[in-house]
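Before any comments, here is the structure.
A single protein chain has been omitted from the complex, and every remaining protein chain is retained in its original position.
Going by the order they are written in, the chains are A and B; count residues from 1 in each one.
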Amino acid sequence: MLPLRALCRNGPSIARRLPGVQLARFSSSGSNVIVAVDDKTGVATMQLNKKPVNSLNLEMLTDICINLEKLEKTAKGIILTSAVPNIFSAGLDILEMYQPKPERLPEFWKMVQEMWIKLYGCQLPVIAAINGHSPAGGCLMSICADYRIMAQGNYTIGLNETKLGIVAPTWFKDTFVNTVGHRVAEGALQQGTLFSSEQALKVGLVDELVPMDQVQARAETQMKSWLKVPGTARATTKSMMRQETIDKLLKKRQEDIDMHVVFITSPPVQKMMGIYMENLQKKSAK
Amino acid sequence: MLPLRALCRNGPSIARRLPGVQLARFSSSGSNVIVAVDDKTGVATMQLNKKPVNSLNLEMLTDICINLEKLEKTAKGIILTSAVPNIFSAGLDILEMYQPKPERLPEFWKMVQEMWIKLYGCQLPVIAAINGHSPAGGCLMSICADYRIMAQGNYTIGLNETKLGIVAPTWFKDTFVNTVGHRVAEGALQQGTLFSSEQALKVGLVDELVPMDQVQARAETQMKSWLKVPGTARATTKSMMRQETIDKLLKKRQEDIDMHVVFITSPPVQKMMGIYMENLQKKSAK
Partner (left out) sequence: MLPLRALCRNGPSIARRLPGVQLARFSSSGSNVIVAVDDKTGVATMQLNKKPVNSLNLEMLTDICINLEKLEKTAKGIILTSAVPNIFSAGLDILEMYQPKPERLPEFWKMVQEMWIKLYGCQLPVIAAINGHSPAGGCLMSICADYRIMAQGNYTIGLNETKLGIVAPTWFKDTFVNTVGHRVAEGALQQGTLFSSEQALKVGLVDELVPMDQVQARAETQMKSWLKVPGTARATTKSMMRQETIDKLLKKRQEDIDMHVVFITSPPVQKMMGIYMENLQKKSAK
């Protein structure tokens, strides 16, 4: 690892706008998100660090958003990766959705949207260094990047929502279609396919595979190539490719929140989540 | 083949809404469409059975629509295949379009639309077991499925309308673009390409190839995997992927009928069909 410096002096002012939000503590192993910036290159590495599986709850999503907002002003590129062994992120935290507090659920969903808007629309080049499993929301974060490097081995990636009896939001779908095309997206979203890393490479869900211990180094090398391109032209081009997809959500953001609150709190979905959690507890009890 | 039971007790009520329509007689070799449902799995196999080439005339399309409507209420998945050796379907019946009866042609076209709306929008998983040639409307039916298994060998598939001097409807085109992407669709639709099974696999027009005698068994195995996914979530996801394309036709359905009636009855198109039919008769006379 190259020498790093802590980031985010303007953190508190942003956090104040998000009431009830835990501040990310940078370069601290106790934090949900560890951010470090290479002094020489300006490249930030943002490590997801919420054990055991980097589940995305309201606080975690807020930390990610705060850091993205800061880095967009201060860094030159972002490598998105995990500090938790063998897991990139397990996706949205089911505890936010199972028997949720009525006033918290819309806030949670708004922050899921916010994370997607900020990450997919990030003006910096973002490279996902996928160093472990990456289902559901973990896959979403990966496909928000500009380039995906995944660890070889028994790791999986995909939008597997249907397997749990739920449906990926339309904007997860749009991002996925933009990445793998309509036919592959349609089959995989219906079946809730978790692709092995080799399959993911084949369908274009990731761009390259390297051994686990080379994922970070390879991401840094790849980032160098992106940073050779004049930044304003590159960022404008990125907007040209993605803003239309982002605008689709922005135009119906509250509607999307309302719809997901109704869907998540509906008895059949709550029941399925209950069964799912029971199974999880049985597994962990073994 | 597994033990089967005849389907469709509520057939007559649907058929009554479609005046002049011949009822499908199920599990009968005399019928245009043979439907059988596996008792254990709930999987329906719908065999096209209109010799010599499963051409899609008004009656055949109506039979298909009636059966799809019934199966959507009673079965768990549909395997779409042919009972006629070496041909899946030759597509729309030219006899409906060459020197047509003025009052029948719009009814025919409306039923072509209806079949597409029902099959592409079918809430069940549909697997095409393509056990023979599949040009034009046969290709359309195939790409309406969720998954395509094709027989190895000298069989072809494609939207070859231009070769006959006609143009595929915009919704054939949309379905094709969704399947193989814009570039491949553009080249193939312009040239009226009939892909060999190997070429079809390469461009993603079919998902896998197996020897002819394994097509049905492979479709059944593949269906098992689709049925493991919770049905409501899978069906909602399917709608999310396809409804936009279907809505494009629904918004201008009558306009599409009127346009095709004018196009089909235009002297140059009628002339080309005449030449085509003459050639067919010469061939069959040999």
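List of remarks:
FYI, a contact is a pair of C-beta atoms (placed from the backbone, for glycine too) under 8 Å apart; a residue touches a chain by one contact, two chains touch by 3 or more.
This structure is a prediction, so every number in the text was calculated from the model and none was measured.
In the complete complex, the residue from B:34, B:105, B:126 or B:189 that touches the missing chain is B:189. Screening B:42, B:100, B:181 or B:231 for touch with the missing chain picks out B:181. Contact with the chain not shown here comes from a single listed residue; of B:76, B:110 or B:163, that residue is B:163.
Interface residues of chain B facing the missing partner chain: 161-168, 170, 173, 181-183, 185-187, 189-192, 268, 272. Residues 125, 146-147, 177-181, 204, 207, 225-226, 229-230, 232-234, 236-238, 240-242 of chain A touch the missing chain (whole complex, contact as defined above).
Basically, only the chains that are shown with their structure count from here on.
If each chain is reduced to the centroid of its CA atoms, chain A and chain B end up 40 Å from each other.
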